[in-house]
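Okay, here's the structure, questions in a sec.
Only one protein chain is missing from this complex, and each of the others stays in its spot.
Here the chain labels run A and B in written order, and each chain numbers its own residues starting at 1.
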Amino acid sequence: METLTIDNLRVEYRSRAVGDPVKTAVRGLNLRVAQGEVFGFLGPNGAGKTSTMNVLLGFVPPTSGTARLFGVDVREPIARQRIGYLPEQTYYYKFLTAEELLRFYAEIFQIPKAERTQRIDAVLKLVELDHARTRQIKTYSKGMQQRAGLAQALINNPDLLILDEPTSGLDPIGRMKVREIIQRLKSEGKTVFFSSHELGEVETVCDRIAILHQGELKTEGRVSDLLRQHGANLEQIFLKIIGHPLQP
Amino acid sequence: MNPAPALLAALAFATALATGGRLLVWQAERVPDTGSVFDLLLGESRRAFAMHAFIKADAYFHSGFYPSVFDLAQVADRNKTHLEESIKSAGNEHHDHDAKPAPARDWLEAFGNHFHPSQHRHLERFGDEREILPWLRLAAELDPQRVETYTVAAFWLRDRLNKVNDAEQFLREGLRANPQSYEILYELGRLYAENDRDVPRARAVLELAIERWLKQEARKADPDKQGYGQILAQLADLEERAGNLDRALAHFARLKQVSPAPETVQKRIDELLARQGRPR
Partner (left out) sequence: MNTIWALAKIVVLEMIRRKDFYVLFILTVLLTGMAGSVNLFNDHSIVRYLKEICLLLIWVASLVIAITCTARQIPMEREQRTIFPLLAKPVTRAQFLLGKFLGCWVATGLALLVFYLFFGVVSASREQHWPVLNYLQAGFLHWLMLGIVIAATLLGSIVFAAPSSNGTICFVCVAGILLLGRHLNKVALGLAEPLQSLLYGIYFVIPHLELFDVRDLITHNWDLIPGGVMALAILYAATYTAFLLTAAWLVFRRRPLN
């Protein structure tokens, strides 16, 4: 069964001022992600990656087309019961501690009380924030905040993770950790759908990728197939597909 | 479409309407002698606030019940507060007022009447009159030229709260701010006569009050005869009690000229003459 299905998705932003042109961020996107896959969602800045994710999470209604998670239309809140999401940039409630934040999200997922503490301990350990769990988030560094974000995405033990540039702002060790976490989730049979500009990292962890450019899907396929087809590394493929003149 | 500006305009309009209405009522109550613009702004607003404090005292006198400016706007003549009336007719507890509140205009108003004092009620426990004093004190701070503030406060202080010294002090403070006020002198004279039983002092003050009255009011087209009569009556009583019947008779004779009920004054004169043992 497919975990994530996108059919003919079109996303338009209508600006508030009258007379401004309608901005089309995604045009006719079709995408399928199967269970257990790690899927890389690539594209230059402004390609429409975040817009697509916003639809998947119900933040923005699709202009046309449909999107489903686990076969449920994304307009239904229940579609989000089994997913974890890490936004592109986040600041969490600064007046809370990491532990309180996770407890709050655990309550929203209605994780039974007995399991809650266990779950919180587990994710804090995973993202290595154990030592700072009782400090308010406003005292965290950017990398620590990013890791707190990762922890909240994992709190409900999700079957599908949607991560918008999970490694941005992290140091090399942090990136490696995130890669490890993704691989670990994959080994547990979870699906990971993430966007990234770190092509080397994508190459190492992803099963399949899609490249989006100006709202349109340019390429989709297994990483190994693409590498073989083009006889080049992912970066070269990426630049070629978006029509960027290659360096000699 | 942003509805904010329209909303703000509507609100500003409503506020202007309300304050405008208020100002009109004030204007009607006291015609200001226009000085400089600054004086007008500062002085008038201070006086308006003093008036407000005085009204507050009146509301306290009625346990929080007080018709708003909007109710007042519909009652044409209303220049004296109830509080003042009740003191003018001091002694007899009953002063006339419509005890029945006006019928509610709609169900909402009828319902709302449960949530604020909506019946005419006076302070009930003896000594509760002290509660009005802070507002009179404030009124005096804001507008020291407002004579009623001192006379009303002094009345309650000495008559109900047994604080003769504080009453005297407050009246003297009022006198310093209004040296020409015969009303304050009258209250002070009453205090000396009724509470201190200090006849010479009371006489001196009351006679001074008469002097002031004659100087200020006598030439006016519509002099405050009631105030004059009160001073004379007080003075006559004082002399009568002190045994100076001649002087008392002289005051009564003057009182008869200004009194709205000369027959009763004549009756007093007759009694006095009889006591003097002289034939009519």
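Everything below uses one rule, namely that contacts are C-beta pairs under 8 Å (C-beta built on N, C-alpha and C of every residue); 3 or more make two chains touch, one makes a residue touch a chain.
Being a predicted model, the structure only gives us computed values, none of them experimental.
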Omitted chain's touching partners, listed by label: A, B
Which of A:87, A:143 or A:169 contacts the chain that the document leaves out: A:87
Absent-chain contact - pick from A:28, A:46 or A:61: A:61
Chain A residues touching the omitted chain (full complex): 13, 54, 57-61, 77-78, 80-81, 83, 85-87, 89-96, 100, 104-105, 107-110, 149, 152-153, 156, 162
Contact footprint on chain B, counting only the chain that is left out: 2-4, 7-8, 11, 14-15, 17-18, 21, 60, 63-64, 68, 70-71, 73-74, 105-106, 108-109, 111-112, 114-117, 130-131, 133-135, 137, 153, 157, 161, 163, 166, 170
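The criterion applied here is as follows: only the chains that are shown with their structure count from here on.
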Inter-centroid spacing, chain B versus chain A (mean Cα positions, whole Å): 78
